[in-house]
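Moving on, here comes chain A:
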Amino acid sequence: MVSPISSIAVLLGSAFLVGLFKKTSYSFAQMLSLLAIAFPLFVSAQWLIHFIGTSDGAVMLYTAGAKPPFSVSLQIGMAEAFLTLAVNLLGLLSIIYLMKPFKELGVKALALLLILVMGLNVIILSRDIFNIFVFLEIASIALVGLILLGKRKHTYSAGFKYLIAVAIISSFLLVGIAFVYYFGSTLNIDDFVAQNLIVTKGLSTALFLLFIAVLLELKPFPANGWALDLYEAAHPGVGALISGGTATASLYVLYKILPMGADYWSDVLIWVGLISFLGSNILGISQKNANRLLGYSSIGQIGLLVAVIGFSDQLGSHFEAIFFSLFISHFLAKVGLFWLSGWVGKTELTAWSILRTKPWLLLVFGIFLFTLIGFPPFPSFFGKWQLIVDLASEHGFNWIVIILAGSLFEGIYLFRWLGYAIKGEKSTENKPLLDWQTALPIGLFALLIIGAGYVSNQWMPNGQSINLIPVFFILALFVLDFLPAWIKNTISIAGLVVYGYLLYPELSDDTLRLVFAVIFLGGGILTLIAGYSVKGKRAGFFPFALMMFAGLIGLVEADNLLQFFFAWELMTLGSYVLIIRGKRSMLHAYNYMLFSLGGAYLIFMGMAMATAGQSGISLEILRTTAFPGWTYALMAIGFLTKTAALGFHIWLPGAHAEAESDVSPMVSGILLKGGVFGLIVLFLAMGGEQAQANPLVYVLGWLGAITALIGNLIAVFQEDAKKLLAYSSIGNLGYVLFALAFMSNIGWMTAITYSLNHFLFKTLLFLAIGGVVLRVKTHNMHEMGGLIKQMPLSFIAVLIGIITLAGIPPLSGYAGKWLFYNAVIAQGWYFQGAIVFFAGTIAFLYCFKLIYAVFLGQPKDKFRQVKEAPVWYIIPQIILIIGIMVFSARPDLILKPVGELLSGSAYFPTDPLNWESVTASTNLGYWSGYKIMLVIGVMFMVLLGWLLLMSRKAQKIKQFDIVYAGETPFTPGTTHFSHNMFAPLYRAIGFLTLPMITQSWNRVNSTVHDFADSARKIYSGNGQSYLVQILAYVVIVYLILF
Partner candidate 1 sequence: MIYLILLLVFGLIMIIMAFTAIHHKNLQVAVIASGIISLLASVVYVFLAAPDVAITEASIGSALTVVIFFYVLNKIRRSNDQE
Partner candidate 2 sequence: MDIVKKIGFVLLGLFIVLNWGLLMAGIMRKIIARVSMRRGIKIFQPYINLIKNYSIRSQLTHGIMFYLGPVFRLSGGVGIFLFMPMIYGSDIWNNFSFTGDLILIAYFMFFGMLGMALGAGEGGHPYSAIGISRGLAQFTAIELPLTLAILSIAIQYQSLSITEIVAAQQGSILNWTLFTNPLATGAAMISFLGAMGHSPFNVVMAPQENPVGPPTEYHGTFLGVLQTNRAILHVVEAVLYMNLFFGGANNWIELIVKTFFIYFWSVFVGMVFPRFRVDQSIPWLLKLPVLIGVAAIIVFIV
């Protein structure tokens, strides 16, 4: 095997050699540099493979023919091999990426890069603190030179600020090293540790200086203005080197010297790291400059990694896997983002919409951002998961809160950015060329992320329990994205069908899960059928749709918390992209994501608390959690954000209404059940008795009731058909929540009936209205009218849908109402029940508005030529109508087994529904869907026949043949009464619909932004202030410590 020392020698030698080349032979110099940097890459790779293949320990490399501590020694182990591999790869790709700027600056610049990489290699390998100091200086100085690449404004002052900051930090470092040598008599880390010195006042101060200097190299918040300025001023390719290269090396130094310090240094690292993570991410919120934002984010991520190093004792054997996944995420994603930023060229975040000209770059951008935040299947997801679970087992809940809060703040700006890229205003300028020098590194890093995700997954404890087949299927869809939409659609549907077929045996006993599996998979298939109406490629739709469905079905399959959370996040990711595809959905998708993210973190927190002090992560442990109150409350609130309970609902209307026509039913009819299922899983895990005794459910009940009322009431006042349906979803999910909160057998029957019904009718309604919107190109109901003649099938679908929605017998909506009354009375929640029923009658209002304003009334001139909705929209509607009919006539087919499951299990054994063939009964009454259907059906037919008989010669008259107070109306527009239809009701109780919640969230939002905006004023731009901050940081940390 080739010694890593030879890589250092090769790099250094070629750096000296490259400096000699003349301008004319630049390309030769460039070639040489590439080769020179490829060599260490090869060496590191070789060592890494060696260490992975064998279980050998680290190898010591001696210099000068003497053993340490007398000479400088290097060490290569798995970690060093991996980190040098990363650094060398970064160096190699940087040369490629920066080819043009390098050429402008000449051979000297190439030498700088070679030396930088060499320096980083030595920093990682070296076991001698002074040696590390020297090469840290080398790396810093090389960077100061490299920032001259692709000169931008203010490079010099930024470079100067960086220089003076580095100089003062290294002064502390050197003083620290000097005294460490004085007290420890050695410069070798291992030797120092082996001596086990008694920590005296002098030694501890010396170590303090050493540690604080290394920490300051990592740019901890708030002593990091100099670094931010550098990030802003430097070419993004150089930013990548700083963020990915020097930070990597410094982090490893921190890890190496950690055993030298006393125990409390772990805590200091944790504090410093987490403060950086939180502070930097908060201040990033108001940042508009992409490079600077990347700087904030880098500092935040590195802070997290510092904290992870501080946690290394607590994480034990998991440390390596956790650090790997978090590190590699930061490294690949941040570097990739910097490179992307270089291609975009402009610094404003809004300019990133230019990415849309190259869709694959947009995808890569998404991968990078999702990696940073920690979404599956990217590596950081697994890292964060395990980190937090392990912290929880040590009861480090405060840490978890900080980490999750920081991640949330990070999400705030990253997703805003992603929104700009996907949906921001298109810039009018010419698109920049994409040459291979840019494309290759970026693409490679994106691929590496996926590979790293796989490694993290396999490495992490329990990671292998995750079913990766759907993920691979989705990846395959990404690869096949060049195919026309209908082929991909067929593949997707086939995938869902096959998956469902394979899954069925597993779930056939568990009816409860089966119901949701049917909703998720069946709904997926139905809504995808509608997608056949889309022509062209529909790039990027199917992978994300499938991702959402994979996540949903993953929830059903999940046996342990990791699987569940993995699926949950996968679902969120997929649905976010689906939602943001809508025309005006930038803001709405953003809101959706923030609420989802917040919710997910609450769930995460709850799960983590549940794992504390328990072995394993199976869902069962939720029952035996040591912190029942917190666990359940946090998880419940998390799920409530997904079901859009009042207070967390503001994302829903926009997200559902502005989504594409066939996406709305997916996200409304199907996706919302994910949250419901989450609650079910939670409550099941809590167990019946514990759940009933929990005051939480009482609160949930009230919340559900009020959500139902307000959701429905707001829906009544909507003019936008899809918004109306969206608010109606909020209301309906309120019912479900309310019913779940009963924690009784019949209550749950109600909830499941409602969920199933809502799936059926809301999917149906959204498909039907979506079809209409597709034809008339507007969401505003008052612009439609009289469409029954053009779209009779859609009309029938909507009619069936609203009858079900309103709970009018004989359709299945009534089943829910009946169960409801029984549950309410059995439970004694009369007032909440009354509110819910009031909400039910209000629902009737918007049902009428929906069908009347769209299909009835006066047809408008401009829509006379409109055709029926596409047949691909009609087919799933027909299937859904059949579904509703079957469920209405034979509810026992589904509810009976579910009821048996509920009463058979330990959860709700009391007061089940009694079934006698098709008739259900309780102590209060009975209900037979079949008989009601029969009676009403026969009666309706008889009466219809009778009327047909009586008025068989009915004569069709013209549109305006109406009695109109002596006048003849002549424009349909003024004769169609549908705008502001329920004005009297609004005057009476409209105050309930004032957007108070939206306003308070807005206030929260602006407070956070204002805070971030004023807090980041500490980065005054004055290099001297930065020095003062560094100094103050040192002094304050010292005073806190001693």
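Candidate entries met the following condition: all candidates are chains of the complex that A comes from, given by their letters.
Rule of thumb we're sticking to: contacts are C-beta pairs under 8 Å (C-beta built on N, C-alpha and C of every residue); 3 or more make two chains touch, one makes a residue touch a chain; residues count from 1.
Note that the structure is predicted; figures quoted are calculated from it, not measured.
Q: My understanding is that every option belongs to the complex but just one is in contact with chain A. Which one, out of 1 or 2?
A: 2
Q: Give every residue of chain A touching candidate 2 within the complex, in rising order.
A: Per the touch definition, chain A meets candidate 2 at residues 786, 788-789, 792, 795, 799, 802-803, 806-809, 814, 817-818, 821-822, 824-825, 828, 830-831, 833-834, 837-838, 841-842, 844-845, 847-849, 851-852, 855-858, 923-928, 931-932, 935-936, 939-940, 943-944, 947, 950-951, 953-957, 959-965, 969, 975-978, 981-985, 987-989.
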